[in-house]
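To start, I am sharing the structure in question, which I have written as C-alpha cells.
Every protein chain of the complex appears in place save one, which is left out.
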Amino acid sequence: MEGLKTHKRRDFKMKKRGNILLLGLMFVAFSFFASSSWSQKTTLTFWMHHHPPAYDFYTTKIIPEYEKLNPDIQIEYSAIPYPVYQQKLPIALAGGTGPDMFGLGDWNIAEYVARGQLEPVDPGILGFENQEELEKAWISGSLDGLKLGGRIYCLPWEYNTFSLFINNKHFREAGLDPNNPPKTWREILTIGKKLTKREAGKVIRAGFDWVYGQSIWYMLHFSPLLWQLGGSILNPAGTGCAMNTSAGVSALKMYGDLASIAGAEFGADFPTEDFATGKVSMWISGIWYIPWALQINPDLDFSVASLPTFQGKSRTTVLYAWGWCVNSHSKRKTEAWKFIDFLTKKAPEFFIKIAYIQPRRGWLDDPQIKKSEMYNYLSVFLDDFKYGRYLLRSEHYSEIQEAVTRAIERVAITGMDPEESIKILESDIKLALR
Amino acid sequence: MFYLSLHSWSLLSSPRFIGFENYKFLPQDSVFIKSAKVTFCYLLGMIIFGPLALILGIALNQDFRFKQLYWGIFFAPYVISLVVSSLVWKLIYNPSAGLLTLFTSPLGLHIKWLKDEHYALPAIMVYSLWVYIGYYSTLWLAGLKGIPPECYEAAAIDGAGKWTIFRYITLPLLKPVTLFIIVVSVIGAVQMFVPFFVMTQGGPAGATQTLAYYIYKVAFSFLRMGYACTVSVILFVLVFIFALIQVKFFKES
Partner (left out) sequence: MATASFIMIMPLLYLILTSFKSQADIFNPDAILIPTTFHPENYIKAFQQAPFHRYLLNSLSVALAVTISNIFLCSLAGYSLAKFEYKGREIIFGFIIATMVIPPTVLIVPLYIIVRQIGWLNSYYGLIIPFSVSAFGIFMMRQFMLGIPEEYLDAARIDGGGEFYIFCKIVLPLSKPALSFLAVYTFITNWNSFFWPLVVTSSEEIKTLPLGIVGFQTTYYTLYHYIMVMTVIASLPPLLLFIFTQKHYTQMIVAGLKR
C-alpha cells in the first residue's frame, strides 16, 4: 500500500501543477486579447508568399516607410511559405478572416474572381479619372493578365517572361560560341546532349533541364512549346481539351525528349541552385533569377538569350505576372488600394535589388535602373515580352493545371507515349471542367 | 461531412445543393481510382510489416544490456515532426548527394528513388516503417506489460514451453490491444499525408497520390469541398466497415 500512497500524492501534485499552468495560460491568452483591441490605428493585413529577398525589402524598407508617411496605418505583413500559401489563403477567406490584401499569380485570378473574392481596382482611389487613364499609366499589355471581363483585379508587382539562360564556360569548353545561342528546340536537344556529362552511369551535369515537381513550372515551360506549334490546352470556348492534335502531341514529345537529356534527375529540389552551381548548362527562367544566381555563385559566367522556338514556327513566349489584390470582403479596401498604389511606384528598388519588373510606364527611364547591373540583361527579356501570351484562364485552373502536370510527368518521367498521355488528359480535363 | 458531400462548395462562396451528382463522377475520375489503388498498396505494405513491431515489442519485454538505449533509439524517429523527418529522408533519397548514395554508388546502382514511379511508393513505405516501428512496438510492449505475471507462472508450473505460452496465453490476453493496434494502424496508414505532401506531392505522375492527399488537393487546390467530402465519405465507409469487421472478429466472451 505504501507505494500506492506516494503515487497518489505525486499524482495530486502533478494535477495541481497542471492546473496552475492552465490558469497561467488563460491569463496570457486574455492579456493578449486585451492588448490587441487597444490599438487605435487601422490595421491592414497583407499576405504574400515567402521570398526572402522580398521579405527583407518589405519589412525593413517599404513598410516602415509607408507607416511613417501614414501614421494612422499599421501594416501587418505575413510571409507564408509558398507550398502552404495555397491552402492557408482559401481557408482564411472561407472563414472570413482573410487578409485585406494579398498576392496572387495571374493564373489563379479567374478562380478567385469566379468565387467572388477579389475586388476590382477603383481607379479613383489611385488618382485616375477612369480605367482608361489608369491603364495608360502602365505599359500596354502588362495589365492584361490581371484583367477579367474588362475589369482589372490586381496590380502587378512582377511582370515576367521566361528566356534562355546559358552557361558561357560550358559552351566555350565544348567549342561552342556563347554569342551564337541556340534558337530552336532541336538545337537545344543536340547541344544539350553534347554538354551532358556522365560518370559511372550517373548524370553529373545536365546540358539542359526543365524544372520538375512544381506544377506552375510545368505550365510555364510547356505552354510556349504548345503555342509555337499553334496548339492550346483548352479549346477557344474553354469547354474542352484541345491537346489531341498533332501540335499537342509534337509539343509533348519535344518536352519529353528534352527531359530525357538528363533523365529528369535534377530539378524540383533546387532549380535555382543547379544552374548557378554549374550542374545544368542551359535552362529557362525569368530575370528575377539573376540576383539569385549571383548570390549563390558570384563567378557565374552566363548569358541570356531569347526563348527558343521550333524551326520555321512563330516566336511565342509566355507571360506571367504576380499581383496585389484586395479582398472583396475587406473593410479597408480604400486603404489597401492606397498602399498598393504606393507599392507600384517603387519600381527602381524592386528592380535593382530583386530584379522584379514593375511595369508602370516610365520605369525604364529611371536613371537608377539604367545604371544597375540588371539592366544589361534586360534587353533580351524585353524582346521576349513582345511575343508573350498569358497562361490559360479558367475558374478551374488549378484542377486543369494538375491534370496537365500529370500528363507531362507521364511522358517526361515515366516515359509514356505522348498520345496515350493526352488521351488520359482529355478525360481528366473533362472532369475538371464540370 | 455527409451533408457537404451532397453539395458543390468551393469554400469561398456558399454551398450549392446538387444531390448525388458528386457521387456520379467518382467512377469516371481516373485520379480517384488511381489514388485508391495507391492507398491500398501503401496499406498492404504497412500491414505486412506489422508483425515486425510485435516481435520488437516482445524483444523489448526482455531484459538485456542497454535495453533502454536501444528502445530509445527505435522510438526516437517518431519523436521528430513528420514534416521534418520527411524532409530529412527527402535529402537521404536524393540521387546525387543523398545518404543512400553512400551505399548505392559502390554497388553501381543508380536509382532515382522519389522521382522514379516504381520506387517512390516503396521509398515512402520504408520511411513510414522507420518512423513508426518504435511507436508500435512500444504499444505492444505496453500491452504485454498488462498481462499479470501469474499467468506466466501458472503456465510454467504446468510445464508449458515458450511457444505454447505465447500462443495460448500471451496472444489471447493481448486481444483487446491487438484490435486497437490493427484498427489504429489501418486508420493511420489510410490517413497518412505528410510524407506524400513533402516528398513527392503525389508524383511522379500520381504514383504516390493517396486518397488522403487527393482529398486535400480537391478541397484546397481545386476548391471543390463538396467533392472532397464525397471522396471522404467513401473512404470513411470503407474503413468503418473494416473496423466493424475487426471488432466482431475480436469480440471476446
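Note that the chains are named A and B in the order they appear, and that numbering of residues resets to 1 at the start of each chain.
Simple rule for what comes next: a contact is a pair of C-beta atoms (placed from the backbone, for glycine too) under 8 Å apart; a residue touches a chain by one contact, two chains touch by 3 or more.
Predicted model only: the values in this text are computed from it and were never measured.
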{"item": "Displayed chains contacted by the hidden chain, counting the whole assembly", "value": "A, B"}
{"item": "Residue among B:23, B:49, B:119 or B:180 touching the omitted chain", "value": "B:180"}
{"item": "Residue among B:33, B:91 or B:171 that touches the chain left out of view", "value": "B:91"}
{"item": "Touching the absent chain when the full complex is considered, from B:124, B:141 or B:189", "value": "B:141"}
{"item": "Residue ranges of chain A at the interface with the undisplayed chain", "value": "1, 3-4, 7-8, 11, 14-15, 18, 21-22, 25-26, 28-29, 32-33, 45, 49-52, 76, 78, 81-84, 87-88, 91-92, 94-97, 269-273, 292"}
{"item": "Residues of chain B in contact with the chain not shown", "value": "1, 11, 59, 64, 68, 70-85, 87-89, 91-92, 94, 96-99, 101-102, 130, 133-135, 138-139, 141-143, 145-150, 173, 176-177, 179-180, 183-184, 187, 191, 193-194, 211-212, 215-216, 219-220, 225, 228-229, 232, 235-236, 239-240, 243-244, 247"}
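Note that only the chains that are shown with their structure count from here on.
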{"item": "Rounded Å distance, chain A centre to chain B centre (Cα mean)", "value": "34"}
{"item": "Sites on chain A touched by chain B in the complex", "value": "83, 86-87, 90-91, 93-94, 111-112, 115-117, 200-202, 204, 212-213, 263-266, 268-269, 396, 398-399, 402, 405-406, 409-410, 413-414, 416, 424, 427-428, 431-432, 434"}
{"item": "Residue numbers on chain B that touch chain A, as the complex places them", "value": "10-13, 25, 28-31, 90, 94-96, 105, 108, 110, 112, 115-117, 197, 200-201, 203-207, 216-217, 220-224"}
